[in-house]
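Note that one protein chain is taken out, while the other chains of the complex remain in position.
== chain A ==
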Amino acid sequence: MELVCPAGNLPMLKAAVDNGADAVYIGFRDDTNARHFAGLNFNDKQIAEGVKYAHDRRVKVFVAINTYAQPKGWERWTAAVDRAAGFGVDAIILADMGVLDYAAERHPNVNLHLSVQGSATNPAAIGFMQRHFGIKRVVVPRVLSLQQVAHLIRETTVPVEIFGFGSLCVMVEGRCLLSSYASGQSPNTFGACSPASHVEWRDTPQGQETRLGGVLLERRSHGEAAGYPTICKGRYQIDGELRHAIEEPTSLNTLDILPDILAAGVSAIKIEGRQRSTRYVTQVAKVWREAIDSCKRNPQAFRPKESWNQILAQVSEGAQTTIGPYERTWH
């Protein structure tokens, strides 16, 4: 099972490689990827250096081009595919059927992965993508229980990658428009959920308010911890009560179920967080490398070390972590 770590810039890439990643995933500096944040991502010089650094140490590099192209700007996506192929990366992670069609036709020898944003959650959907675009891996959305993941793996010949740690998307990825409903920009159209340019933080006599596109997502008392505001983690009135109507401000941590993930036949486990820091990827890669190695040696005896969970808790967004949809009771 491969450990796939995020890199939003060259220092992060090097940290991921040095601390145990089997593969790193990166993006270009535009809206062709789902972490289109100011100051983040790679230019050509940095990609060339990153690929060399990783390949010299036998670590793979994947490039995410996983947003949805519209007719206006279409060439940005095809150019991104051509560039990624030109750098000799180990795979390109795509979501859009049109872009997949282009990549499969133009670069038949490049490995294509179906991004989590591609929204394939069952063997028929994955089979369709495999038949037409020859995908070599699928990253499955966070909607399946681990039992369903295990079943899916038996039903498809495409290797399956799952998210193991980081921010938790509550909705099926690739088909969540909440962000654009409030801000006009979504992961699909712009490459960001809750784009920072549309987020406001305001201190008021009633408390600290966070808004997206003018919509009040949260109002909390002064001093209460605040995560990055997304609509799905906001607090609203519903049926006469004030609560987190969609999900608490939690993040994903699957360390506790690692032996089951391994037993399910998962091919790769992905760490979320290209927008996070070098320190984040250093800590998380180190813990997960050690955990995976220990679990492989003796899955029956595996128990997450207290020190691992402490380190992960320090870098988690929000106070709580969850196994999320992998556990049926979450659904």
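Throughout what follows, a residue touches a chain if its C-beta (ideal position, glycine included) is under 8 Å from a C-beta of that chain, and two chains touch if they have at least 3 such contacts; residues count from 1.
Here is the rule we use: contacts and distances are computed from a predicted model.
For the omitted chain of this complex, the UniProt record lists the protein as "Ubiquinone biosynthesis protein UbiV", which is one of "Amino acid ABC transporter permease", "TldD/PmbA family protein", "Ubiquinone biosynthesis protein UbiV" or "Aspartyl/glutamyl-tRNA(Asn/Gln) amidotransferase subunit B". Check A:Ser167, A:Ser186 or A:Ser316 against the missing chain and you find that the one touching it is A:Ser186.
The omitted chain makes contact with just one of the residues A:Asp31, A:Asp96, A:Glu161 or A:Glu317: A:Asp96. Check A:Ala54, A:Ala69 or A:Leu312 against the missing chain and you find that the one touching it is A:Ala69.
Among A:Ala48, A:Ala85 or A:Met171, the one in contact with the hidden chain is A:Met171. Think of the hidden chain as still there; on chain A it touches residues 68-72, 74, 95-99, 101-102, 119-125, 127-129, 131-132, 142-145, 148, 151, 170-172, 174-178, 180-184, 186, 188-189, 213-219, 231-232, 234-239, 242-243, 245-247, 325, 328-331.
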